[in-house]
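Omission of a single protein chain aside, the complex is shown with its protein chains in their original locations.
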Amino acid sequence: MRPSHKSATLLVLIPLILLAPVFFPSSFYYRVGALIFINGLAVTGMVILIGYAGQISLGHAGFAGIGAYSCALMPVHWGIPPVLAAVFGAVISALLAWLVGRPILRLKGYYLAVATLGFGILVYMVLTNETWLTGGPDGMNVADSGLRDLAKSLGINMKNSEFWYWLCAIVMVAGVWLAMNLQDSPTGRALRAVHGSEVAARTVGVDVARYKLQAFVISAVYASVAGSMVALQNEFVTPDVSGYMHSIEWVTMTVLGGAGSVLGAIFGAAILTLLPQVLTAFAEYEQLLLGLIMMLVMIFMPDGLLPSIMRRIRGKDE
Amino acid sequence: MSELLQFLFSGLTVGAVYALVALGFTIIYNASDVVNFAQGEFVMLGGMLTVFTYAAGLPLPLAALIAVLVTAGVGVALNKLAIEPARGAPVVSLIIITIGASIFLRGGAQVLFGKQIHRFPSFSGDTPFRIGGATILPQSLWVFAGGIAIFIGLYLFFTRTLTGKAVLATSNNRLAAQLVGINTNWVMTLSFALSAGIGALAGVLITPITNTSYDVGIALALKGFAAAMLGGMGNPKGALAGGLLLGVIEAMTAGYLSSQYKDAAAFIVILLVLFIMPQGLFGAKQTERV
Partner (left out) sequence: MSALLSVEGLGISFGGLRAVHDVSFAVKPGEILSVIGPNGAGKTTLFNMISGVYRPGAGRVMLNGEDVTAMRPDLLARRGMSRTFQNLQIFQNMTVLENAIAGFHLTESGSLMADLLRLPASRARARTAREGAMRLLERVGLERAAETDAGNLSYGRLKRLEIARALALDPKVLLLDEPAAGCNAVETEEIDHMIAEVAASGVAILLVEHDMKMVMRISSHIVVLDHGEKIAEGDPATVSRDPKVIAAYLGAEAGEETDA
């Protein structure tokens, strides 16, 4: 990826976001759009972890759970406004990622995968079983964030679904901007050096453990904010937000779209968010088709959708 | 004391199934470096296919045999149709293929068998034996016996037969194996068949106790994966130890502490073990060659 890819990424992304609503026949589409952006935000974090630093996590939905339940719990117990709670949630996620990341990131490959999976499941279990605090599997309400009223007072009057479409879009684009900044920065290069060859990274002076931890913490914050967005938008949370299926889904989106680039991962997020919606038309065949499509994409485009498509457009056969 | 024994029995029963799933992971991992997340679906298919062939009027042993063979066939198909064509793809991509396969098989099972819970009768009735104040189901003994038979059978296969040695050689060094004339494609196919068959057999053995439905595979795959990592990836002994240990920890936690947190306890133990032994209990330590 060259530096110019940052502007290219934003130049592709922003017009798409702006133009898409033209084709939306109902408010349902705005909701799906918002969901794509929330997943897009989470996978942008995954690109920093997987694509840049070359580390894997099957537990990042755990951080989404922390972000989501911060928005639910803090307003009730401490009277903190939900939006501020999202910020605190991100801080807690960062601290937790820093704490668990230190021992976990010494593990490699599949061992790292299973350890992070374990972490995610622990968060999920606490959210499910501590019913006195979290309402258990039935979930709990989240106070109105007041963001829409704020927008109204500023003269922006939109339907709820439209409002969240735009808000999620803004947050995701901000996340993309940060991630793209990082890519060509000294830190980004150090992360990619760790990915390329740990031993060589060390010999040029990269504190490998520290940079892995940074990538882990940053991606945890992305996941946490994504979780908060879900909670604030739905004004309701269930432990499901932290389920391991979400963690696996995010990794799948990232790899399917192309883990090397933010745009690719967001493309993957869009496809895997849309597919189930489209496939509901096939009723009971939904899962069957979803699995089939995933396999076909990876068989014929092993580097991910976007890199393969780009290569075909450029006509280069590498 | 009898309580402890009771928990131990149930832990070992479940643990034996985890061990078999972990063994399935190990065989495919050794042949291809891929963690096959569709491994749990093999267990589901084993149980499901037995349910339906048995319901169609076949005697139970024949139904079970058909289920195992058909599932092994599914394993071969997975390798031939999805893994082999993607040869050379990054390992993560191969893993996503197996996740896709797992969703696909689950979706297929949902279409074919519906969403209900299914079961078939135990092999030798449901009258429990009493041992030291605890009870144990005859089916649990079948699970133990089946597990032991598979592990011994595989041990003999890998150490005593030429084919088994070829598989081992391939897992040690694929290129070298090819150079001495081993058909590594065939080894891959065999590994998928074996591992699918073993998964299916685990499904056949455990279904009379736990029942089955189209979606039991994911949880089993994750537990089996965790067990394999706990033991040390790539080592059959590790798969056995990891599986049994995981089952017993779960049963003990459920019995003495809290049934809600049994999965949590298992993963806490896994995390602790990995912090101390980053390669699992029996994993080989690797030295970086630069």
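Annotations
Order of writing sets the chain letters: A and B. Residues in each chain are counted from 1.
Definition applied: contacts are C-beta pairs under 8 Å (C-beta built on N, C-alpha and C of every residue); 3 or more make two chains touch, one makes a residue touch a chain.
Treat the numbers as computed from the prediction; the structure is a model and nothing was measured.
Of A:Gly62, A:Gly188 or A:Gly258, it is A:Gly188 that touches the chain left out of the display. Residue A:Val206 is the one among A:Leu127, A:Val206, A:Ile271 or A:Leu305 that touches the chain missing from this view. By the touch criterion stated above, the residues of chain A touching the omitted chain are 2, 178, 181-182, 184-190, 192-193, 195-197, 199-208, 214, 218, 260.
As a convention for this text, only the chains that are shown with their structure count from here on.
One inter-chain figure worth recording: chain A and chain B are separated by 31 Å, centre to centre, where each centre is the mean of the chain's CA atoms. The touching residues of chain A, counted against chain B in their complex, run 50, 56, 103-104, 106-108, 110-111, 113-115, 117-119, 121-122, 125-126, 128-129, 199, 244-245, 248, 251-252, 255-256, 259, 284-295, 298-299, 302-304. Residues 35, 82, 85-86, 88-90, 92-94, 96-97, 99-108, 110-111, 218, 222, 225-226, 229-230, 233, 258, 260-261, 263-264, 267-268, 270-271, 274-275, 278-280, 288, 290 of chain B touch chain A in their complex.
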